[in-house]
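Other chains dropped; remaining ones untouched in position.
Order of writing sets the labels: A, B, C and D. Residues in every chain begin at 1.
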């Protein structure tokens, strides 16, 4: 069966699926996952999930919320994928006189696009540091590489960046702020499915979630091996794969699948900052914990 | 022979411009021709690259077949009758000049992500020019040909096979060449916006990683393919007597 | 309007009505396609709220700018290439296969050359559309009957005078066809770049709405693009036809 | 409508008259059935072609000559009147009628040989017979060196010869030619006329030739029909009285000048009329 994972092959979100498939952990849990449908991320992934035969996939939480709120789609969140923004950072040129995030007041900063996660994280960082966002001009670059180009050309004073790009180019920029230093854990990606599929195939869902959990545990147990799998499956440069996985072990990027109300709300707070969410989210309608292993189910 | 020589000089000149741009812009923004070809060589030794090529190639081939068969069919039907031709021409031209990329979400909604969406999107680009050219060709078959057919007392089937078809072939070929280019473009744009495999996806991931060498290598690969295939079509085209 | 014009209007109206019916009866689900009437309402709403007006205006401005640049530059390049037959022979196969090369791949390079933002997008659109103008210029200059040049000599005109008073008007219909194509391709180029690459403009707004399941906004904007493309195309086509009828023989 | 107003200088060599085709009261009005503007293009025309006759039609531009040919070939239905060929009213193009059109109708995608063989192949003639007839026709029309060339490699006049050959191989009993030499200059035209005369003599077919060139008509025909400006009707028939064995040298004959002058006189008034009208 094929399932969908956001940013497959481009970021580390999908690492558990890669490891799980490689080590046969899904088969052990009772489901044969033959392939992953990757995609640009966001709403595209959600739409893909809904269109596929096995409508389960891991997507960014904002995309899931938007789909549920705006699209009127009948979907539920069944597990948590990742819960950190530790791969994000804010960089500047090595010789720049920007030393801390406070130096950015009155300057320009490149984000990928309006209302993107890069903008959200940046605003959350400002909030955490108590800086008025109105005092910093945000410039949409259209993507991370163009943002870096703007930085190099002096069009902006700093730019948002994520791994693994930041690892690949780490010699060329100086990190002003690493998100993991200011932002506490928050839910970034979740597993979703349709209510209909959940009713029809609860066992399949349980198997996927269980397999993924086993894979996450395997990563934490042996990061080196996980890096080797990524290198093989995604063509990552060995050094980059190693550093990327190691960087995420500390902040515990991959969740076993359990929900945490505070982490969910942090992300929603961020979405409020960029105006994507207004009002409260009724989690009870969205989340169904019944497919999680019993030890991971808890009251929200 | 001088023509071939001139073409060679042009290629060398383009490479030289590229090299100069590279020296101005630096390695991270534009890899040198040498590095790009090295990268392309390395890519071409990996199975994954060829899997992407196969994916794009399959989508493109299907889109092209649909474009040509569908385009010729639609063009013929519309062109057979003066009124239907005159009525549909501006509609077709409008469709042709539409930025079809805006409709891609609709295609995705209808076909889901995957091969069928890519094929549909490629065919959307390629079908209209083929249909337009075919229709115009059918409408503009010299009337004296049809009168000759009547004077020779041919059956409608004979007219279609021995006169109408060969008469429109040159225009249909011209349409097919444009259809070829645009189907490929359509498939690639589709893959760049939303896809899991294929060269467009490869370009898009490379863009995400700022991997200019891969972008340029794929660009070179596609350019050489497009130019070579078009040259071949041109040769066939020129071989058709008119 | 001609009989064909009425039939055309009827067909388009019927197609829209059929779509409306399919959507209203639920045969096409709301999550897939909105009824045309809802698209109109949504577009009206978008324009009234004005939140996207800047995007819309910047897109249109970019399209006009790139069409203008591509027309002028394409004409100049076409004229130069026309004057150098050997260059022309070498370049022609490239021009013929040009549209198979996805110009968008070169975006990262353009960013370096032109900086981020509108310039790079305009550059892509120009790159996409300029070939149409070059080709049209070559055709136009080719089609000037030699006898007109001879006539200019009989009137003992200077080459400059001849270029302005004979060559240009004689090639005008072809050049205008080039301008028309330039506009179409600029529109395609600008919106597609925004769609795939950029963080602003109508194209970006559509992709964004798609990602956020904002179907009303997505379809409203799609409708806007279609209206702009069809209106511009129809207008340019009308001028084109009149020029052709008058000037071609 | 007097016949043979110019006294024949040579005794007529025509066989005993036998009607081969006959038009009676034929008119043709374009757009007659529709509500749009009508255009009375031809007639009423009465015309009898005798078997084996060489008949030419001259008349001002746009007077309906091609329309007359269409009607006679069964390509157009007369608005009024009847058309008969070999004793039967015609419906569609009858067997035994060959047409060479005013426009170049050579098939651009076929070689000269395939062009000429086209009609025979459609008719299912066997291959050896096709080869024989095609070779003969190609030789006859002076196209031997170009048998494998495509029409685009030929001059306009040669293409027209291809069309003539394509029609000839079918051995029609009535040959209709619509300005077949329009693409040629006058000198070459007259020489091609010699070929046409030879052909006519050899096949014994009935020929109707439409032409602009008065001297062509005067030299080639047994009889010339002069048409008025549109709607075309015959305003005169001029019998030339040439012997069957004739060629272009007769243009230096004084009688030729007399025929031309007679034709010219008749046409002058008509031409002035049609010149005065719109483009």
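As a convention for this text, a residue touches a chain if its C-beta (ideal position, glycine included) is under 8 Å from a C-beta of that chain, and two chains touch if they have at least 3 such contacts.
Because the structure is predicted, anything quoted here is derived from the model rather than measured.
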Total copies per chain kind in the whole complex, with one of each drawn here: A x1, B x1, C x1, D x2
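Just so it is clear, only the chains that are shown with their structure count from here on.
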Other chains in touch with both chain A and chain B: C
Centre-to-centre distance between chain C and chain A (centres being mean Cα positions), rounded to whole Å: 39
Centre-of-Cα separation between chain D and chain C, whole angstrom: 52
For chain B, residues that touch 2 or more chains besides their own: 29, 108-109, 193, 204, 207, 210
Sites on chain A at which at least two other chains make contact: 44, 143, 145, 149
Set of all touching chain pairs, with the criterion as stated earlier: A-B, A-C, B-C, B-D
Complex contacts: residues of chain B adjacent to chain A: 28-29, 46, 48, 108-109, 112-114, 193-196, 204-205, 207-210
Touching residues on chain D, where the partner in the complex is chain B: 73, 75, 92-93, 95, 97-99, 101-105, 107-111, 118-119, 122, 150-152, 170
Complex contacts: residues of chain A adjacent to chain C: 42-44, 46, 63, 66-67, 69-73, 110-116, 139-143, 145-147, 149-150, 153, 155, 276
